Each structure stands twice: as C-alpha cells, then as structure tokens.
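One structure is given below, represented as structure tokens, and several questions about it will come after.
Note that this complex is displayed minus one protein chain, with the remaining chains in position.
Coming up: subunit A.
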C-alpha cells in the first residue's frame, strides 16, 4: 500500500509544479511544457492505480498510452498555434494575448 501512496505523492508534486508553471510563467512555451508535466502526473496516477489499485488491471496502462499519444498531438497543435501567434505578434508572452478581455 505504501508503494501506491508514494506514487500518488510524486504525481501530486509533479501536478503542482506543472500547475504553478501554468499559472505563473509568462512564456507560452514554458506554459505548454508545464501542461505536459501535469499530463504526466495524471499518467503516473493511471499506471499506479493499474498496478496497486483495488482491482489491478491493464486498462490503466492502456489509457496512459492513449494519453501520451493524444498529448503528443495536442502539443503539436499547441506549438503550431504558438508559431502563428509569434508571427503575428512577435511575442510568446501569454499576458499579451488578451483579446478576449471583457
């Protein structure tokens, strides 16, 4: 049981670091990277539960594979959007992109 809790603690630490990055960093690339960190924290949880959960099964591991591939696609799209934005504004600072201001 102690194995599960240590995995979960690690995942929580990773998630919080990622969240901190998302909330505080101005550079959009770093924000994207922090999102990857949060995703990986989730993956770690999935795997931890598939191994040490109440009903261990392979489903968790398969899910994490899916997540990794979808995350790769998402990262590609995200980077592409960033490049377009950079072409338009010559900047990747998130706080400058406030066209949706109410």
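FYI, contacts are C-beta pairs under 8 Å (C-beta built on N, C-alpha and C of every residue); 3 or more make two chains touch, one makes a residue touch a chain; residues count from 1.
Just so we're on the same page, contacts and distances are computed from a predicted model.
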Omitted chain, identified by the protein name its UniProt record gives, among "ATP-binding cassette domain-containing protein", "Urease accessory protein UreD", "NADH-quinone oxidoreductase subunit L" or "NitT/TauT family transport system permease protein": "NADH-quinone oxidoreductase subunit L"
Sole contact to the chain not displayed, among A:19, A:33, A:47 or A:75: A:19
Subunit A, residues in touch with the chain not shown (by the definition above): 19, 22-24, 94-95, 97-102
